[in-house]
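So that we are looking at the same thing, I have put the structure below in structure tokens.
What follows is part of the complex, with its chains left where they were.
Chain nomenclature is as follows: A, B, C and D, assigned in order of appearance, with residue numbering initiated at 1 for each chain independently.
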């Protein structure tokens, strides 16, 4: 999984019918030091996140392993809101 | 999912029989600031898009989760036409 | 899908039994302007292509969605021979 | 599979229910010479690893082929703790 900050929202009215009702978030990818890498991805929000929250997302077929995304043309899903992580004993992020 | 602008069309007569009747679009990938990255991908158009429209596409096995692409050798599908997105409260694109 | 030129052929006698009878092509990836990117991939040829032809190939699990490749350890398949594509009204390639 | 060093731990309380009880590790990717590449990934720990251990992880749908991760939105899993590897007869790492 990759780490990201919820950077924004996206609206799409004309879409695959199976995607109706899903929320899309624009995610800004983070490195392990909690710095933005400059890469973005659009993910389905399976949890109800807010702008600025730090999350984990899963890509590929794993993004369809939630009740919300199963069988849908979705290749990225937010599957966790991060509380904290540490590297080598140093806390890099705390919610 | 990734953001892209529909840049052109592609015609292929001699192809896997299961692909008959599908439309192919050449997509120019966009970053979150609505700038073209220079990367291209060819995707099946599941929605009937026009040149210049901004879309989202799904890759990998997720590209086969539409009625049009199920069970076909297709690894990228346009699954939404984007109305708008914003980053940090700033609108980056509006249709 | 990605665009490529059929650059060469590959022979492998000692292989997974399920791959017997398949033809392998060395593909040189093309960008949307029909220029070689310098990247190569080996793909199963599901169509019977010739050296120099411009093709589309599918990657990942989508490469197994042909009668020839189903259930086989193959992650790239040529699924179309390209007739033409255009970007912004300009023809970039014609067979 | 890729090689990595277990660099840290991650805690996420608010997550997809199917992920309850799983442990997340922040992995620092290694090259074949046992040097860190600077890339990080978050993986589910299917083995009970400790900080500093050298492991192999699998990505994509293959990350769901363990009892712990089956059917869950997980795209990276630690599936082995490495004892040793060698390149061209030279030992690059020993536990």
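The criterion applied here is as follows: contacts are C-beta pairs under 8 Å (C-beta built on N, C-alpha and C of every residue); 3 or more make two chains touch, one makes a residue touch a chain.
All values derive from a computational prediction rather than experimental measurement.
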item: Subunit count for the whole complex, all chains sharing one sequence, 4 displayed; value: 5
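Rule of thumb we're sticking to: only the chains that are shown with their structure count from here on.
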item: Partner chains that chain C and chain D have in common; value: none
item: Length of the line joining the C-alpha centres of chain A and chain B, rounded to whole Å; value: 20
item: Junction residues of chain D, two or more chains touched; value: 61
item: Complex interface listing, chain C residues touching chain B; value: 1-3, 31-32, 46-47, 56, 58-66, 69, 77, 79-89, 92
item: Residues of chain B defined as touching chain C within the complex; value: 7-16, 18-19, 24, 26, 28, 40-43, 51, 60-61, 63-64, 71-76
